[in-house]
Structure formats: structure tokens, C-alpha cells
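Only one protein chain is missing; all other protein chains are in place.
And now, subunit A:
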Amino acid sequence: MMPMLEVKNIETYYGAVQALRGISFDVNEGEIVTLIGSNGAGKSTTLKSISGLAKVKTGSIFYKDKEISNRPPHETTLLGIAHVPEGRRIFGNLTVKENLLMGAFSVKGKQVIEERMEFVFGHFPRLKERLSQKGGTMSGGEQQMLAIGRALMMNPDVLMLDEPSMGLAPIIVEQIFEIILQLNKMGITILLVEQNAYQALSIAHRGYVIQNGSIVLSGKGTELIENDEIKEAYLA
């Protein structure tokens, strides 16, 4: 079976600085795949390269057998790849409802939008209570829920999450990861970037370790948790 998302040897630069030095990995339909690594290793850049926020210099990215490298982000999202950026990036001055509607920007039909909103409320009932509140006035955990909910409004096939646990209390992180698992069980493929390696690996089918813009290790989630190098570097 062809992988759903295949990244082949990509190199990405910020100006003259090389952030990715030939990254390759793949994600199969229905999987949870996690990219772990320390700060500045290139995890976020990898997601940005896939969604089109960062320009790939060499290498290629395939999604459902189509080359999608360097497509603008508003096109990759239309293909079914949703990217929840690092730091949540809620539209702070927009209400919760408006934020969700922006997620459904390209969706036609009021009925469909309503249904998806109900679907989001099913996972995040808190959002329903706060529909007319400004996004920026919510707590970090609620904002993360809104960021994921907003991405779900696109009805994505692949959900890319960048550090969803960042800055959140452990109990909230627990909830978020539980929801990620649920979404995966419903058929959404997940690509998860995390510094919180233990938590990420424990829900992931497979994982890749990124260091200095290259992949240095890969394997099943359960195997990587047991790996001594990883234990020392990321799980200590």
C-alpha cells in the first residue's frame, strides 16, 4: 500500500540558514505518526514544509500520490491536510464562532458547516459555551481545543498538530491526547510533533526522531519508548 503522505529527502532554508537537511518519512492512512526531537531540531519546519508555509528547496512531498511540494498553504489545506500551528495561533480578536467559521472558510453550504460545528462541540463541549467570547480571552487549554476544533471544521484526512501540549497543565494535556486518540479512531490520520516525547510515543503507532534537521532514528512508538538513547535524550 502506498503511504498517504510521503516526504522524500526535503531540504528547507530560512534565508541562508538550512533548517532541514534531507528529511524523509511517511505516514500511512489511519496512523498516528509522531516527530520528536529537541527545540530547533526542525520539527515545526517539517510541518510548515508540508503545508506550504515554508518553501522546500530540494526534495519532494507526495500526498495521495500527488506531488504537493511548494503549493501555497490555502491549496494544501483544500486537499485535506489541516495544520494546527505551534502556539495555537487563535485569531484573538475574533469570537470562538468566527474562529470556527474561518476553519470552514472553503466549505460550501450552511447545513454542512452546522453539522461540523456540532461534531466539534461533541469533542469540545467547552467551545459551545463560549461561542461569542473572543478567542484571545480564553485559557491556554481552551485555545488549544479551539485550534484543533478550527482545523476539524475542514474535515481533514490528515491532521498535523504542532506541540499541542505546549504550556498546558498535565491534566489538560491528558485530555488533548485522549481526543487525538479518539479522532484517530474515527479515521483521521495524525501527524504529531511533540517535545513531550513520552506522551507522544505512547499514543503513536510510529515515531521519528529529528536532530539538527535530519532523521536519526525511527521505529514503532512502543519500541522507541524502550530505546536507551531516546530514554536518555528525551525522556529523562
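By our rule, a residue touches a chain if its C-beta (ideal position, glycine included) is under 8 Å from a C-beta of that chain, and two chains touch if they have at least 3 such contacts; residues count from 1.
Simple rule for what comes next: contacts and distances are computed from a predicted model.
Visitor: Using the UniProt record as the reference, specify the protein name of the hidden chain from among "Biotin-independent malonate decarboxylase subunit beta", "CidA/LrgA family protein", "Glutamine transport ATP-binding protein GlnQ" or "Branched-chain amino acid ABC transporter permease".
Guide: According to UniProt, the chain not displayed is called "Branched-chain amino acid ABC transporter permease".
Visitor: Could you tell me which of A:P73, A:G140 or A:G219 touches the chain that is not displayed?
Guide: A:P73
Visitor: Sort through A:K43, A:R130, A:R150 or A:R206 and give me the one touching the missing partner chain.
Guide: A:R150
Visitor: Counting contacts across the full complex, list the positions on subunit A that touch the omitted chain.
Guide: Spelled out for subunit A, the touching residues are 51-53, 72-74, 77-78, 82-83, 85, 89, 91-94, 98, 101-103, 105-106, 150, 154.
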